[in-house]
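After this line comes subunit A, so read on.
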Amino acid sequence: MQKKGINRRQFLKLTGAGSLVAAAGTIGGGLTLPKGLWAATPAIKGPIKIGYQTVLSGTLAGYGEFHKMGLLMAVDEINAKGGIAGRKVEVEVRDSTLKPDDAIKNARYFVDSWGADFLGGIDSSGQALALAPLMDKLDRVLIVTHAATEKLTEDFVYRKGVRQIFRNCMPTYNDGNAAAFIAKDFPAVKWATVSPKYEYGFTCWKMFRETLTKLKPGVSFTAESWAPFGTTDFRSHINTILDAKPDGLYSTEWAGELISFLKQAKEAGLFDKIRYVMLPVGAAMDVLEGMGKDMPDNLWISGRYYFQYPNNKTNNEWVARFRKRWGHYPAYVSETAYSCVYAIKEAVEKAGSKDTGAVIQAMEGMGMNSPAGHRVFRKEDHQAIYDVPWGKTKADPKFPFKVMGDMKVLPAKEYFNRPPFEGPGTTPPFK
Partner candidate 1 sequence: MILELSRIDTYYGTSHILQGVDLSVREGEVVALLGRNGVGKTTTLRSIMGLSPPRRGSVRFSGREITGRPPYEVARSGVAYVPDDLRIFPDLTTEENLEIARRLSPRKGYWNRDRVFDLFPKLRDLSGHRGMNLSGGEKKMLGIGRALMANPSLILLDEPSEGLAPLVVANLVEVLATIRGQGVTILLADQNLKFCRRVCNRGYILEKGAVRHSGGMEEIWADEEIIRKYLVL
Partner candidate 2 sequence: MGETLLTTRKLSNHFGMVCTARELSLSFEKGVVTSIIGPNGAGKSTLINLLTGHLPVQSGRIDFLGREITRMPIHRRVRMGICRSFQVVNVFPGLTVEENVMIPVLSRSMRAWRPITRVSRDAAGREEAEALLEKVGLSGVRGTPASSLSHGDLRLLEVGVALAAAPTLLFLDEPTAGMNPVERERLLGNVRTLSREGKTTFVLVEHDMDVVFSLSERILVLHRGELLCDGTPEAVRSDAKVREVYLGEDVSDLFRYTRTEAE
Partner candidate 3 sequence: MMQSVVHTVLAGLSAGMFIWLVASGLTLIFGVLGVLNFAHGSFYMLGAYMCYTVLRYVGPDFWVALLIAPLSVCIIGYVVERWFLRYVYHLALPYQLLLTFAFVLIFDNLAKMVWGAGSVTPPDLSTLNGTVSILGRNFPVYNLFIIGVGPLVAAGLWLFLERTWYGRIIRAASSDREMAASIGVSVPALFTAVFVFGTWLGALGGGLAVPYVGLVTTGMGETIIIEAFIVAVIGGLGSLKGAFLGALVLGVLTAFGTRFFPAFDMFLTFILMAGVLLVRPQGLFGTAR
């Protein structure tokens, strides 16, 4: 199988048929065409197989379920309309268990045994980074839909040139840099954090501090309290923060731990004492629904997608379809999983091939419409650029939970780090 693939790729390179087919793909893109026509294209044979992995066991298994909802919706929709380039989409979902070694095993299984054409998913940064060095060997396009570490795109895609990796979800830039842009307008000058005791927490806090210092010299960062994975009792962390008496609190706690933290902080009266609270992943659906009416008002939240933004037809219709099918509002991972399949569709149809090299070429710089708005995969680091809102929690009688009010939308370009990712002018603010 492998040898055949190489031959075909070489063949395409030699004859230049790749660009020809790619051109055909561009013409056909977006249109629903009868299968027969695509069947005539020699480059695409057999179904388009996507190996998708996400966490399906343990405390965070809920994320996996939300991934699956978006994923299956996209696959069903696409297949109902004739598939990708006339080829049926097949998907297999595996439990990633959040362990890097399982992520590697799954990826190898998908490619080497199941015959996947594309890989998607990945929740934790550790998994993404463990998988990254393997990608040029596996030689399949991997679209990361949840893991946010900037190292993935900066180090592996940009510096080391692992071109198979793409990411269609927000990286830590939104959690760190963008939060600073929002925070600079507050009167708060003393900031503290309660964040996860792992790289994600450390990185975001560092980005937040550096960017905010640049935007607003004179701010100080008075207390840090780190919570190991699996923390259910945040009282000591809350005490640390209250003792430091900051004006603002920044926290990248997420999922169930964020819910526990918020409930316990509320009881301790933290939100009465600290007016400015930034929760970069507070707009996740599991948190909003989990907190329900208990969610304090006026906390600044964001996410990697928020179902009320953008307020346009594509998104609103998608949310409605999603609700109809699953009885839930879409979580951000549902959107990224959904868009992941559509990105593959766009890229394959643009390339006219499911061949990795061609697809990478097609995807670099590719723009696409998605429920989250217009996404562009940046050529240099394969990071999707799109906008997500920040806003304040507020009650809305139409929803059984608090929603995002006073939305502020910063253009992603203004706070995403830029290539070459080192030296001056690569981190925001940009002149």
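On the choice of candidates, all candidates are chains of the complex that A comes from, given by their letters.
Some points to look at:
Please note the rule applied: contacts are C-beta pairs under 8 Å (C-beta built on N, C-alpha and C of every residue); 3 or more make two chains touch, one makes a residue touch a chain; residues count from 1.
On a predicted model such as this, the values are computed, not experimentally measured, just so you know.
Every candidate listed (1, 2 or 3) is part of this complex; the one in touch with subunit A, counting any copy, is 3. Against candidate 3, the residues of subunit A that register as touching in their complex are 56-59, 61-66, 197, 224-228, 230, 232-233, 235-240, 242-243, 255-256, 259-260, 262-264, 267-269, 286, 289-294.
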